[in-house]
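Supplied in structure tokens, the structure appears directly below.
A single protein chain has been removed from this complex, and every other one stays in its place.
Take a look at chain A:
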Amino acid sequence: MHAEEKMTNETWPASPEKATLEAKNKFLGFWFFLGGETVLFASLFATYLALKDKVPTGDHYLAKDLFEMPLVFLMTMLLLTSSLTSVYAMYHMKNFAFKKMQLWLGITVLLGLTFLGLEIYEFNHYVHEYNHTFTSSAFGSAFYTLVGFHGAHVAFGLLWIISLMIRNAKRGLSLYNAPKFYVASLYWHFIDVVWVFIFTVVYLMGMVG
């Protein structure tokens, strides 16, 4: 099948994300990248766990003084829901419904932006109310590196999805861009996978003590 060919409902394949050779390579290559990302985040988690609450003097705030459950809960729900909305987007992609896919991707982007806004608020709050900064302690460095790296992934994922939406707005779906949308949605799910461990290991375990 030719990648740039104009497709119709009848010619659209069952797995458009893997219909061409380029798509198959992209799919495989992207999962390889996700394996590498797993190692990257695991090493940041390991560093965080080793340096948690390691502060130079007694007047520094520790994990249990900093984290507040309502904000973390809200951020978790936003990101989890955005994972479902991108599943909806891929559902419409497989049904060759371009407009609906764009709509659900748009909702995903809005949820992601809200998440990012809350994270910026959170960091700002820690810095100004608690003097918990990147350079204030080893705990601070490890915390901002781990959670900040995740936040940077969210920001990059948003830019990626927005770019795809704008670039392909007038093109419609083809076998050339379907794998691109699919891979971007995999990335978005992976961001949520990492967040599941962040809210558990950093925030909930931090509140436990």
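We take it that a contact is a pair of C-beta atoms (placed from the backbone, for glycine too) under 8 Å apart; a residue touches a chain by one contact, two chains touch by 3 or more; residues count from 1.
Just so we're on the same page, contacts and distances are computed from a predicted model.
Peer 1: With one chain of the assembly withheld, which option in "FecR domain-containing protein", "Protein-methionine-sulfoxide reductase catalytic subunit MsrP", "Cytochrome c oxidase subunit 4" or "Anti-sigma regulatory factor" matches that chain's UniProt protein name?
Peer 2: "Cytochrome c oxidase subunit 4"
Peer 1: Mind listing the chain A residues that contact the chain we can't see here?
Peer 2: Those residues of chain A that touch the unshown chain are 9-11, 13-15, 18, 24, 27-28, 31-32, 34-39, 41-43, 45-47, 49-50, 69, 73, 76-77, 80, 83-84, 87-88, 91, 94-95, 186, 189-190, 192-193, 196-197, 199-201, 204-205, 207-209.
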